[in-house]
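Have a look at the structure below, then the notes.
Excluded from the complex is one protein chain; the other protein chains are retained at their positions.
Chains here go by letter, A and B, matching the order in which they are written, and residues are numbered from 1 within each.
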Amino acid sequence: MSENTFINYFKNSFLPILSIVITIFAIWYIFTVYLNSSKQIDAYERKKIDWEFSDLVRDTMSQKKPLLPAPHQIVSEMWKTIFMIKVTSKKSLIFHSYVTLSSTLLGFAIGTILGIILAVSIVENKAMDASLMPWIIASQTIPILAIAPMIIIILNAFGLSGLLPKALISTYLSFFPIAVGMVKGLRSPEISYLDLMHTYNSSRLNVFWKLRLPSSVPYLFASMKVAIAISLVGAIVGELPTGAVAGLGARLLTGSYFGLTIQIWSALVMAAILAGTLIFILNFISRITLKRMGVQE
Amino acid sequence: MNKFQKVQQVIASMMALLALQSSFFYAFNNPALFIISLIALLGVIRIFYDYLNNGLFDFLFSIIGMTILMINVYESPPNGYWPLLISVWLYGWLAVEKITHEKKIAPFYRKLFFIAVPIFFGAWILFAWEVITIGLNIPMVILPSPSLISIQFVDSLDTLWDDFVQTFVRAALTGYLIGCGSAFIVAILIDKSLFLRRGLLPIGNFISAIPIVGIAPIMIMWFGFDWHSKAAVVVIMTFFPMLVNTVTGLSVNNQIDRDLLKTYASSYTQSLILMRLPAAAPFIFNALKINSTLALIGAIIAEFFGSPTVGLGFRISVEVGRLNLDMVWAEIAVAALVGSASYGVISFVEKKITFWHPSNRKTLEN
Partner (left out) sequence: MKNAIISAEKLNLIFETADDDVVALKDVSLNIDKGEFVSFIGPSGCGKTTFLRAIASLEKPSSGNLSVNGLSPEEARKKRAYGYVFQAAGLYPWRNIYRNVSLPLEIMGYKKNEIPGIVEKVLKLVDLTGFEKKFPWQLSGGMQQRASIARALSFDADILLMDEPFGALDEIVRDHLNEQLLKLWKTTNKTICFVTHSIPEAVYLSTKIVVMSPRPGRIIDVIENTLPTDRPLEIRDSKEFISVSQRVREGLRSGHSYE
């Protein structure tokens, strides 16, 4: 039977994903040749070199500033900047990822705590609910990320710089989904469960700890997944306006100033890897926690 | 009054007392402030005697207090101003507390109340922002007052309009329509193949979670500095949420619905149009709503990487550099208005089309 599940997984999940990924790479390579060819042909003509199609394919994939780098160029750049350079160096991708990651995590942690506190006070206090909740929902519809540069500047004016301002942007962004999800979760227990607690004449505190909080956990994890992704975006965007020297956002920015496309792509891929890893870890924790709590998936 | 409200009442009156003792000359110089402080102080009597003890009184008092405090902030605020502000604010909170706990309210007034409270709260935030920035002389570099921002807003309507057209109409809207439209078409195309769906769904979910806005510098290299590159970023950002949601939505229909159409020997197209698309509508609208915010974010952030000298994102980054924070706030106001307006429009259409969905039924039955 376990063999069956494995085969099913392979057939229903691994194989389709793998073929789509392979297709994407194939299209990518074709586009690499296509997009970089005009520049390459120009170069040939300037140097008056005779060329064949195989030369074109080879050379379009080894340009220094290609319009679209081939995947293997990005991989080799990442290899170089991750493993061949000391982590303390400004050129190390690990260093830049670390900078971004630390402000992401700090901001996410503060945002989660704040979001939970706000949600609890909204659920427990009717006045807070009536006056705050509509604004929290409305704030989800506006592009708050656009305020990022301003927050950086304001905090700089207070003498705050470095990690914290960026982290506060992540806080700001992760705070809303957490609060909204948590309010939903704390309100998720059915009437019959609440009635049951009522028949025990249990205190509000007891209802909170024994019923509301446990039922909100699945909602918390779901919104944490959204929040961590948006925290990372916030940290990267937070690195843009100040002309920051470190972080993945800074790599994107310098890359775009100097047309270093391979650098931009490797920063992008790194960001994707970070996002994937963070969500994977959260998923893992959430699975284990929910399993121990006996929540069915 | 419950315990919590009593504590609030006591603090509010103590603050009023503090205001009175720190500037006794109110009585001659500024009778309005004096009277307000006195009423706020005397409110404490209500702990012992149930007199004028309803939310409405607190509400009106808070509004009148706000107005008088506001008038008095522009010349330097007198001693005792800030404790009085706290007192008036506590009265506002008391008002909301009392009315939310009131059980004998006609449904109409209850509805009205739940619309009025957030507005009241918003007004309080604006008011506090105004008097604190003015009263404490906070430099504009840190936080300009709402009045300064609105003056700037009115003065630069032309610029704001141009930025709106550039960023919203050209970049965000174009990208949104292309992104959502193409994702919808792709979702319909891959719908027939279980293999493609199984492959694309996890990848789409993954891509939706990564910081895709970082692709902006690449798009600028490909499509130039103008709005086309921003629209391209928006297309990529909106594509995957729409794809994932549409594909998920198309596969939610239940066994009975599928069997039913099978007993009618209906064709693929018939079941798609008659059953599966309507059933998928809530999912599709969900994506349209998520994407409306994403599109604006994408278009604004992409401008940080380079743009012609027009656009919300461009203006924000330039004016931040020049420390013209009032202009920055005016731009942010535009972004907020546009964001919530487009969200509102989509929600409205959603309610009209998916009126049957359990989450929308209540409003229809009433």
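Assume a residue touches a chain if its C-beta (ideal position, glycine included) is under 8 Å from a C-beta of that chain, and two chains touch if they have at least 3 such contacts.
If you're wondering where the values come from, they're calculated on a predicted model, not measured in any experiment.
**Student:** From the listed residues B:Thr133, B:Gln166 or B:Thr354, report the one that touches the chain absent from this view.
**Tutor:** Checking the options B:Thr133, B:Gln166 or B:Thr354, the one contacting the hidden chain is B:Thr354.
**Student:** Could you tell which one of B:Asn29, B:Asn54 or B:Gln270 touches the chain left off the display?
**Tutor:** Result: among the candidates, B:Gln270 touches the missing chain.
**Student:** Looking at B:Leu261, B:Leu288, B:Ile301 or B:Val320, which makes contact with the chain not pictured?
**Tutor:** Per the contact definition at the top, the residue touching the missing chain is B:Leu261.
**Student:** Could you list which residues of chain B touch the chain missing from the display?
**Tutor:** 256-257, 259-266, 270, 274-275, 278, 281, 354-358, 361, 365
We take it that only the chains that are shown with their structure count from here on.
**Student:** Between chain A and chain B, what distance separates the C-alpha centroids? Give it in angstrom.
**Tutor:** Centre separation, chain A to chain B: 23 Å.
**Student:** Show which residues of chain B lie in contact with chain A when the two form their complex.
**Tutor:** Per the stated touch rule, the residues are 93, 96-97, 100-101, 113-114, 117-118, 120-122, 139, 141-143, 195-200, 202-203, 206, 209-211, 213-218, 220-222, 292-293, 296-297, 300-301, 304-306, 312-313, 316-317, 320, 323, 325, 328, 331-332, 335-336, 339-340, 343-344.
**Student:** Can you list the chain A residues touching chain B in their complex?
**Tutor:** On the chain A side, the touching residues are 12-13, 16-21, 24, 35, 67, 126-127, 129-135, 138, 140-143, 145-147, 149-150, 153-154, 157-158, 225, 229, 232-233, 236-237, 240-241, 248-249, 252-253, 255-256, 259, 261, 264-265, 267-268, 271-272, 275-276, 279.
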